[in-house]
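Scroll down for the structure; my scribbles are underneath it.
Removed: one protein chain of the complex. Kept in place: all other protein chains.
Should a chain be cited, it is by its letter among A, B and C, assigned in written order, with residues numbered from 1 in that chain.
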């Protein structure tokens, strides 16, 4: 789960990491009131979970509350790379002497946390890593013995942090790591981590991701969960806990396992078709799961044909077939549906469809033939 | 550092471990007021850091505040195995259904925490371990991965805890271990851990020791530190941070390192003498340390002769000699003092003593000869 | 021979009295696996269709000599169950449970590096040595005894590919699902090394997918350490960057972890990669000729 900047900053503050004082606003009026309460020049920042806000005009300085009102009015509702701005964060402007970069990620290759620090902050860190690899200090942490002062020191010395700022950065790293552990984060990125003209080290941005699997231990964080997509199918899938990803084709795809669904997308593409989505109905797909999945697929007006690819393991193909028939009864879809059933109770499943399915449902014996058929049918329907 | 029962219970409560409600009292009046505040029957418990309080009459039930007054009056000032009772803990009496035993110790042999649990509580656990070893479940914990639910379960099942009490005991173990880690304790012993008639699991006693070396991280615990000995030399040594242990002989002993002092005691005993103490003036013994140590030794009226055994490493023997002369000047001692100087600057040290020491100071060339001489001189002085 | 599970497997099931646990336990036993014990705290003395239930894994090991554990407990209790299995000295712990937090797995993985014990999963379908034993949730009908090893990050693709090669009359020595999570106890490399040492495995199929760099590491390992031929498959060519494709681990981050990149990495190390499960089966057939 990705957090918004303002949520990350509030969590940083709770862990003793310095952040500029600020308030959240959903209307220009709230933005003005926040600017008044904070006093002085403020920054109005669009809250979207996507990079490049600044270039898109989503971050503006405001010298007075009235300016804050005006900027908030501009930014709220703005579309930034497909994300609609629903909130702005109003915070005190900072006197920046230097911009650094700090992050803690879960490095799945090393299976350990990776802490990175650079004196070249405020810019795209992937570019820094490529063009100035020596400017990015990187260090893995043993998850059992933890992040220790000597790790922080090594990073601070090797990232080229200015001497007078070293102590502050070291302290910020220790606190950020404590937050990483405490929140069970998979990412904490602070870009920039600034050194102010009055000598403080402050997190000017906050990118925080929390492990979804750990949310049960963090009810306060779980409460922050919200759907951030504007896509209707993704929203519907999110609400119904279906694993769904929208793609830009016209063949709806569903299967009983992430691997077989990914493979189905590939095989459809090889057959000359364009998949409309990824949808995994789950390893234990039963009648109800099939019905829910079908509902999501059919709600997408782009979809011209469906491919349902089931390899029964725990899943029983006869249950899938029954679920499919029931769902079609209710939903009354007429577009062509290609079904491939294999594995547990496949014979029974195929028999059920042959006997009772409407004419728009066809059975194919293999994944490959099913994909080809779905592509043909989609083309016919165009 | 050993804590008193009431201090341990307050720490338990802070860690979510159930304890009976109670108050501390230093006078019978306070005891009465506490009994009134608590209400109902209370227990008046002598606060001393020594076992066998109950048998010594240090634990009494009081049905009314007036009885609490009377019992406190009896117990306060009582001598229990050399410890004068200065405080009593007044707590609500508990309805005991069953008494268990739980402890977490730092096991230096395994270099890990050892958790022990038994359904045979309220009695001497060493006797249980000897007579009913199967009744004492023992489990070591990996300090890096910690104490986990499955450890607690194994202990609960194998200690023979009553089924209806298992959940409460499991929870108590988890909390006690969390306290062990959080407090950097070297011992947490709960004997008895009771199962009450209304089904709760409650720590009825608390024996807690904290690692002295870790106190800098626990200022609240460090503030609890107090000298609990009645012995004047041990008190004096404690205040001056000298490592001193009182023994029952008449030859005062001091050296510059724990090993050589222990060895000196043994050699004095082999020579037919009886050491009056252990005193380690420290590895970096300088003039001031020697003076402080001498002051402690000379304050003991039992002491008939002194043996000062220095093997200079970091310690310089000439500095020891100077410190000795200065201290004798100030303290004006006349009892015989045998000095053995070896190692760094021993020649210079011996020369200083030969040239300027009063007649009661004699130099011996070896540890063995110094011990023999000190024994002779003590006998002559008797 | 075969790897991981066989006639010497003595299985204890953690979470045996749960609905799922019981169902698969009995299926595993029906296939021929020696299921010697189950564990559910507080239910010692009961049995599941004749399989004795113990309070703790240690008790089960002491009473039955169990050497392999299958974990079916819910995710919030699963890290404790894994540690319990390791503490009890179980040689191979197979964790079916999905949804274990990443921080728990980082610690468990580091702890495992002490050596001497193996973890399969979490979020894996288990392992089967056709005709000998199965531990996990795989549909046993799909597999036939033979001399091809299969190792996969995906459950359903394991079945799909095994069936396709089976349809050509080619059986499997052992089929292993390592799990689709970002951290799993046994990597492709661990299993490939075990297949390499197995005299009864003539060829190995490695079934990868987008995300992470385990396929790339496997390629380097194969080139450096394996004489047994290896055939590859990668799923997820159509997956867009930044979107998690079902498995927690199946996500393209930045420019790394793409199917194209993995295919190229494997081919650069001499591993022939099929672009559909059917093509993989054809390559296997041709290589074994």
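Methods note: a contact is a pair of C-beta atoms (placed from the backbone, for glycine too) under 8 Å apart; a residue touches a chain by one contact, two chains touch by 3 or more.
Worth saying up front: this structure is predicted, and the values here are computed from it rather than measured.
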{"item": "Hidden partner chain, touching residue among A:144, A:181 or A:236", "value": "A:144"}
{"item": "Full-complex contact with the absent chain, from B:33, B:135, B:181 or B:236", "value": "B:181"}
{"item": "Residue, one of B:232, B:272, B:313 or B:358, that touches the chain absent here", "value": "B:313"}
{"item": "Touch criterion as defined above, residue of B:275, B:323 or B:336 at the omitted chain", "value": "B:275"}
{"item": "Interface residues of chain B (partner: the chain not displayed)", "value": "106, 108-109, 111-113, 126, 142-144, 181, 184, 186, 211, 213-214, 216-217, 243, 245, 247, 255-263, 265-270, 275, 278, 280, 283, 311-314, 342-344, 366-368"}
{"item": "Interface with the undisplayed chain - residues on chain A", "value": "142, 144-145, 148-151, 153-154, 157, 166"}
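Operating definition for what follows: only the chains that are shown with their structure count from here on.
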{"item": "Chain centre separation (chain A, chain B; CA means) in Å", "value": "57"}
{"item": "Distance from chain C to chain A - Cα centre to Cα centre, in angstrom", "value": "28"}
{"item": "Per-residue multi-chain contacts in chain B, two or more chains", "value": "144-145"}
{"item": "Touching two or more other chains - residues of chain C", "value": "107, 111"}
